[in-house]
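Removed from the display is one protein chain of the complex; every other protein chain stays in position.
Here the chain labels run A and B in written order, and each chain numbers its own residues starting at 1.
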Amino acid sequence: MKTKKVAAILLAAVLALAACGSDDDEGAGTDEGGGASLEAPPADTEATLRVWLNGPDTPDEMIDMAKETFKEQYPDVTVEVERQEWDGIVDRLTNVLPTEDSPDIVEMGNTQAQAFEAAGALVDLSSARDELGGDDLVDSLVEAGTYDGSFYGVPYYGGARIVVYRKDLFEASGLSIPTTMDEFVAAGKKLQADNAATPNFSGIYFPGRNWQATLSFIWDAGGDIAVNEDGEWVGELDSPESVAGLETVQDIMLNANQAPADTDDAEDFLAFCNGEVGMLMGPGWKMGQITGEDGCPGKYDAVLGAFPLPGSDGEVAPSFLGGSNLGISAESQNPGLALAFLKVLTDNPYQTAFAENGLIPVRKSLLGEVQGDEAAEAQAEAAQITRFVPSSENWAEVESGTILHDMGAAIAGGADVQEEATRANDAVVAILNGN
Amino acid sequence: MYRRRWPLNLVAVAVMVVVAFPVYWMLVTSFRPNSQIRTAPRFLPIGTLDNYRAVFERDHFWSSFANSLQVTLLTVVFALFTAFLAAVAVSRFRFRGRLVFLVVVLLVQMVPAEALMISVVKVLEGWSLRNSIAGLTITYVAFVLPFTVWTLRGFVGGVPRELEEAAMMDGSSRLRAFFTVTLPLVAPGLVATGIFAFIQAWNEFTFALVIMDRPERETLPVWLQAFNFGARGTDWGGVMAGSTLITVPVIVFFLLVHRRVAAGMTAGAVKG
Partner (left out) sequence: MTAVLSAEGTGTPPVLPDSRRAGRSRRPRPARSRAGLLPYLLLVPALAALGAGLGYPMVRLVVMSTQEFGLRQQFGAPAPYVGLDNFAEIFGDPYFWDVLRRSLVFCALNVVLTLVLGTLVAQLLARLGTVMRTGLSVALLFAWATPALTATIVWQWIFDARYGVVNWLLTRLGGDFEGHSWLSQPLSFFFVGTLIVVWMGVPFVAFTLYAGMTQIPNEVMEAAAIDGAGAWARFRDVTWPALKPLFIVLAALSTVWDLRVFTQIFVLQQAGGITRETNTLGVYAYRTSAGNDFGLGAAIALVMVGITLLATLFHLRQMFRQEEV
């Protein structure tokens, strides 16, 4: 009996040690956080500001520029910018944002932001919205950064989707840049027929899992993923309009395309470099990727062109807006300073630099400044009409459940469009409504 | 048994080829320029050193290497020591809670680690051990213990208790006998589980990703992720070069310890 008691006491001690090692938050929420307000602190403040920026998207020069600008306002504040990888960022944010160790400013993909906003991970910036750009901010990015009427996620940069094409193949087939959706599809089929000798050739490279591109077709046909009616999400994927859009997609996938049905578009530039692609749909930086060191520099540089996906009505087709939002962690000790830095990042000079780097600035007034090559211009045009996924905190689950991926892969494989649309629709609606 | 070994050798070579082929492929790919990797297969490991250059030039390679080395060696040492003691306790003694301990340990092994993630991080955070070598080591030791204990238990059971008793009759304490007599005889088991623990800790990704989120604290597998640009594709050459380099320390560790297995063979030939 004695030994059993000893064992029990030992076990309890160990568990107690572990338990008291982890502070269970007692109702910590946005107000508990840094404690300080959003007021701009005095110019002689000494502090360290930690900022997480993801991926290679923000060039180093721009970060330096932002730091210098900020130093003029707050000479005694050190800004530490830590580069994070996109892969796994959600896991990291989920685990670091509730802790004292949290960075002050974090970058989230616009499809990821809603979940964090709803969870109370970020500071409410509604009061500072005007200072950050107000109505000049691009609408769909603001939508991604807004939850339940409050503004948490400041738009950082955007990206619209464009079509990259081979001018020489167009010429050989006697094609000009399509101005309507029908012309686009026809051009794809003509390229496919004319280049049948090239193995694995795709008039329009359309892998099944490229859901962002698929969305353009759904939206163009008048459909959507889901709409929020009085707090309840109603599915639209199986509507006649959506299905019509999906049938166009399947038409392309089966008749003008030889991309694998079950892959995504991450490696489409490789197929392009192998000479297997007439047109592909991708983000604005796709052209740069093809001509860059990872692609085939020099091979197709002279014959690359870009244009925005044309819609059925002659305007551009609604484009999926990629991009990211910045938030201030609720655990930040310096929300006022963080806000001041955010203002630098959303201000004209910084955002203009984005425009010069081929990304979409978040200020509508700067959309015209997007310059550079054809890709940048095509992107600016495509950005005129952008749409976004349902802004729901549960969207993360739709992505982790790969519902749209599976639907696309099945359709690309020739499955019945209505069936797949209905299946995907039911799954999406169930998730969005929190079931 | 000792004559006519060549058919056996032939089989061995065939097995080697099948087993090592993917590793060879990884090596070959690490020498190909990125633009050529996703094209027709090439079989010779020649090409460019650009990928390796990219690996060494990328930020934090050496700090990640140091972090990985520290965490892994500490994990191996602590896990083996702790597991040996536990294995001895469970094999040589009858006490209340013995079976309970074994079952609990096995249950721990059965839980999918990812489900424990947010709780583990919370615990470490409470002790301010996030982004620390100690924090990650504790986690890894806890994860490899079940397997190590169960396996060493089998090896300890294989050592005749008469040997310890003989040592005790010579005046040694029971505890000392375990270290002077039993420990050397379970050397093969220690090697096998040591290699296992090494590989687990060295290659672990999921927990390292979240526990070590500051760039200067990352371990190698997490650092390797930097070559994956998500939507922009992946620097496959870098991934393969990095992975090849990452397997080198494991091979070194193995070569250092594997001769103990043979030593164990002769030590096992002890007359009762």
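The working rule: a contact is a pair of C-beta atoms (placed from the backbone, for glycine too) under 8 Å apart; a residue touches a chain by one contact, two chains touch by 3 or more.
If you're wondering where the values come from, they're calculated on a predicted model, not measured in any experiment.
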item	value
Selected residue (touches chain absent from view) among A:Ala121, A:Leu309, A:Ala353 or A:Ile385	A:Ala121
Chain not shown, touching residues in chain A	3, 6-7, 10-11, 14-15, 17-19, 21-22, 25, 27-29, 32, 90-91, 94, 97-98, 115-116, 118-121, 200, 260-263, 330, 393-394, 396-397, 400-402, 405-406, 409-410, 413, 431
Hidden partner chain, residues of chain B it touches	1, 5, 8-9, 11-12, 15-16, 19-23, 25-26, 29, 38-41, 78-79, 81-83, 85-86, 88-95, 98-99, 101, 103, 105-112, 114-120, 122-123, 138-139, 141-143, 145, 147, 149-151, 154-155, 157-160, 162, 174-175, 185, 188-189, 191-192, 195-196, 199, 202-203, 205, 221, 224, 239-240, 243, 246-247, 250-251, 254-255, 258, 261-262, 264-265, 268-272
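To be clear about the criterion, only the chains that are shown with their structure count from here on.
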item	value
Inter-chain centre distance, chain A versus chain B - centres from mean C-alpha coordinates, in Å	37
Footprint of chain B on chain A - complex, ascending	3-4, 7, 18, 20-24, 55-56, 82-88, 91-92, 94-96, 99-101, 266-267, 269-270, 273-274, 283, 285, 289, 293-296
Interface residues, chain B side, partner chain A - complex	34-35, 38-39, 95-97, 117-119, 121-123, 125-127, 130-131, 209-210, 213-215, 225-226, 228-235
